[in-house]
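Note that one protein chain is taken out, while the other chains of the complex remain in position.
For chain A:
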Amino acid sequence: MSLLHLAIISPFLLAILVPFAYKLFRQIHTGWFILPLPILLFSYFISYLSITSNQQSVTKSFSWIPSLGIDFTAKVDGLGLLFSLLITGIGALVVLYSIYYLDKNKEQLNTFYVYLLLFMGAMLGVVLSDNLLVLYTFWEFTSFSSFLLIGYWYHREKSRYGAQKSMIITVFGGLSMLAGIILLYLMTGTFSITEIIAQSNEIFTNPLFVPALLCILLGAFTKSAQFPFHIWLPDAMEAPTPVSAYLHSATMVKAGIYLVARMSPVFAEHSLWLWLVAGFGIVTLFWGSFSAVKQTDLKAILAFSTVSQLGMIMSLLGIGAAALHFETVEDSYFTVATTAAVFHLINHATFKGSLFMVAGIVDHETGTRDIRKLGGLMNFMPITFTLAIIGTFAMAGLPPFNGFLSKEMFFTGMVRVLEMDIFNLDTWGVLFPVLAWVASVFTFIYSMVLVFKTFTGKFQPEKLEKKPHEAPLGMLISPIVLASLVIIIGFFPNIISNTLISPAQASIMPPAEGYMYDAHIYFWHGFTPELFMTLGVITVGILLFATLPKWRKVYDMFPEKLALNRFYDGMLEVSQRASFNLTRLYMNGFIRTYLVYIFTFFIVALAATLFIKDAFKFDTSNVAPIHYAEVLLALGIAAASITILFVKSRMTSIILLGAVGYTVSLFFVIFRAPDLALTQLVIETISVSLFLLAFYHLPKLRHEERIRFKMTNALISVGVGAVVTMIALSAHSNKMFDSIAQYYVENTYKEAAGKNMVNVILVDFRGFDTMFEITVLGIAALGIFAMIKLRLEGGKKNENK
């Protein structure tokens, strides 16, 4: 186990110690014990920068289940390192923020930090695993810890609902991803991503390739809240704000992005990949930004905004795949989309994290997140206001913040779709820039709503629970750090271009030998179409924002019934009710019904087998001769058993059963089985007396009646009888080999010193059977004794409760 492995599992190890720290040091906020770890990990991962900057990678392997090809292989390359830095860096800031956000006297801090550390370790595992099954393990860990964190305030119903919803959707996707992983394993024979990428050309024509692609994408789309699976994200906002900032803006929702980026070298050459990733991405972008405008809750706006920004990154990754179809990957003309995706990934993590923290501060200091109650907070919270301005303007794509740069590159990537002439992009491709532009207008509007409805306008103190004031310094540190990053990256984008962006891009689209991506980001492109698009976004956005109250009614036109949440809830309810009704339908509690199922299955399965296999054979060559006595006995037993069906009195039927038993005993006499005849005689006598004992001494049954005739019963019983007869005839006519009885005949006296063969078989040759048959009798006797003796007094009362 290397230091790298230790780094990945260190959050899990620390999570074990958290409850001790919580119980032992009640005065100190538990968060302070956690804070050093992400900082330490962050600095540790910084040390890898020098390696990945040269677009190299480090691989460390640790044997886990070698016989199944599952090794915990950790690989640090550009993409993995970028995510690791995001996870640990924002993780540290979120822990710091949470120390001031969560009250140590009111909250269960130990569970909070245990879950958070679980999540952090799982996320590191996802982005640094080279083995797909290990990746999947950590992936489910993130779903699981996210479930726990969303349901942190488990006494609230909405938290539980949100947690369950996110669990159902992400685990659904996770399982589909597992299927994709298994399909990839079937094609390549390995779980290692590096080796799968090496074989990607060979599996391209494999019939399992497309199913694997679809399964993996389903996993990525559900995790990254792509349309129509985005519905869990707004409901996940019931989590504490540090969780929303960390999981639902910066890290977990990007796991799907990571997966798409990571698997790009395997799948991206397929046209389906480009269309699905780019198509779902752009639709998500549009739908998310469109829906964000109508929200009134700060965190709901941010949730839909996250959905839309994730869609934007996803669409860029999809469009970037087009570069693979041209002569050289090095032609950076189409790779700009991938550069933009990575760049915006970083930018989004910075500004969205800070915005969530701002929303948390507003919530914390005023007691509400509803923008209809907020307003005019600018004078009370100048620092928070400044932070909000920076975050929202970056989100809207305004200069000089980093969002501007990535939005420009986004437009560049989308405009260049028009020049692609593959996969029908020349006809439908025009939708991409158009949707992108419209979505950007909506992005501008909700960004402005977010900042101006909260901080400017009329101050409404009567609607607020608390008197608003500036947040404590500790709470402000994290958003200040993130906002400064927004500005620093905005002004000096190239400090990260060759250290972070190019290496990540090299992992997404491995270049030819010796080539290095150069992701130089220019602040000024000249008078390009992108610039005019941005100007258009700003102009139209300002106009629409100013007239928002007038056209807001547009949203009311969309019927509530068509909402995806309705669909999800309906689906849950319908499936629940349907399975309940289905079970009620066939599990009706009547033993007769179940017997009908069993017998019908017996008849159908056996008769069908006889028929299909043509197994029925009738051969009279091997039969014994018939004597009159036997015919008489046969007629007697048949008559007695049929008469039982028609008699009214139960007593008569018991006697008839005895008659059948004695006839069987007579058969045993005729067929030369003296021991059987003896046993049968005795046992039949005892059985009949037991029957009589059991039912004669009971108070007389009120009314005895015949069995009511039912056609189904008659058909089934005739069927059972016929099938048994047919199988008996067929089996008798198909004798394969002689009996092994000759051995017993010869050895009964020689080996076992007995002359009664049956008895010698029972106690000598096959004595084990007899031993357990004795056990059966013993158990039955004890059971009967217990049934009669044990009468629990309380039993009846409890039952009726």
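The rule is simple: contacts are C-beta pairs under 8 Å (C-beta built on N, C-alpha and C of every residue); 3 or more make two chains touch, one makes a residue touch a chain; residues count from 1.
In this text, contacts and distances are computed from a predicted model.
Asks: Name the omitted chain as UniProt records it, choosing among "Electron transfer flavoprotein subunit beta", "Multisubunit sodium/proton antiporter MrpC subunit", "Cytochrome d ubiquinol oxidase subunit I" or "Ring-1,2-phenylacetyl-CoA epoxidase subunit PaaB".
Replies: "Multisubunit sodium/proton antiporter MrpC subunit"
Asks: Identify the residue among A:L3, A:L24 or A:I591 that touches the chain left out of the display.
Replies: Going through A:L3, A:L24 or A:I591 one by one, A:I591 is the residue touching the chain not shown.
Asks: Using the touch rule from the top, list residues of chain A that touch the missing partner.
Replies: Within chain A, the residues touching the omitted chain are 589-592, 595-596, 599, 620, 622-626, 630-631, 634, 637-638, 641-642, 644-645, 650, 653-654, 657, 660-661, 664, 667-668, 671-676, 679-680, 683, 686-687, 690-691, 694-695, 698, 701, 707-708, 710, 713-714, 716-718, 720-722, 724-725, 728-729, 731-732, 739-741, 744-745, 748-749, 755-758, 761-762, 766, 769-770, 773, 776-777, 779-781, 783-784, 787-788, 799-800.
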